[in-house]
Every structure is written in structure tokens, then in C-alpha cells.
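Every protein chain except one is present and positioned as in the full complex.
Here is chain A:
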Amino acid sequence: MMRFLLLFSRQGKLRLQKWFMPMSEREKKKIIRDMTTMVLARQPRTCNFLHWKDLKIIYKRYASLYFCLAVESQENELLALEIIHRYVELLDKYFGNVCELDIIFNFEKAYFILDEFLMGGEIQETSKQIVNRSIEASDMLQEGDNSEWYEVELFG
């Protein structure tokens, strides 16, 4: 299972944090510090995998953001790279050419999208289209909820 997913900028500012295991605030802060230091110190043309304690850390840089995913030791690292890529694709589809500012100003949307893609440290939905449709339907529900409920059916 995945343990946590962190997004941070080149200056080490945290843009998103998703924890799949319960941890105290102090532990979270320490992990964030460790991850940002470790990943930001990596040379440009090195491999994307690191070892940290008993976890494997897979990181990838997209423009100005580092995506850092920690998985347990029996997980497939190459697939983890694909997971990160899939999440970026989902964000891209939703925001239209996503950039860091989109994620900063609409962080709650980034979380909602993540919650449709991953859950409990595992992949929830393997189809891009279905995730996108769910997000659109939820958004419509949110907009319409000032007046009345919309019942939205999802096909399939």
C-alpha cells in the first residue's frame, strides 16, 4: 500500500499532503522535512527511486512541482511512477494545462480528484474517464445544492 503522497515546490513549500496511515502531527512534520531535503538534494539525471527507512520513495518532477510517493517495500516502483503520472493527467484534464498555481489556489479540488483516484493507500479507479466523470458530477452537485439536490447517475 501507499503510505503518503506529498507535492512540494522547488523551494520546499508544501502544496498537497495525503497520508494513508495515521500519524501524529510531529511525525508528519518530520517526514515532510526529511522528504523535501532528500528529494531536493537529488541530482538531475539520477534514478527516481530512493530508500528511506523501510519504505521506497518514488519521486518525479513535473515543471516546478515534485511529486513524492512513499510505498511499502513489496510495491512495484515502476507502477508507482505510472500512478504519479496518472494523477498529473487527471489534474491536467480537470484544470486544463495544470500549473502549480492551479493547485495552490484550488487545493481542495486537487484533494477531491485524488480521493476519486486513490483510497486507503490503494488505487480506486483505473479508468481516467470514470474519474473525470465522477468529479464533474460531484461539482455539479455542489453547485446545485444551494437550491435543491440533483440526482446524478453514473453509467456503468
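Quick note on the criterion: a residue touches a chain if its C-beta (ideal position, glycine included) is under 8 Å from a C-beta of that chain, and two chains touch if they have at least 3 such contacts; residues count from 1.
Note that in this section contacts and distances are computed from a predicted model.
A chain of the complex is left out here; the name its UniProt entry carries, from "Nucleotide-binding, alpha-beta plait", "PIGP acetylglucosaminyltransferase", "AP-1 complex subunit gamma" or "Auxin-responsive protein", is "AP-1 complex subunit gamma". Listed for chain A, the residues touching the missing chain in the whole complex are 14-17, 20, 22-24, 29, 45-50, 74, 76-79, 81-83, 86, 104-108, 111-112, 115, 119-120, 122-130, 134, 137-138, 141-143, 145-146, 149, 151-152, 154, 156.
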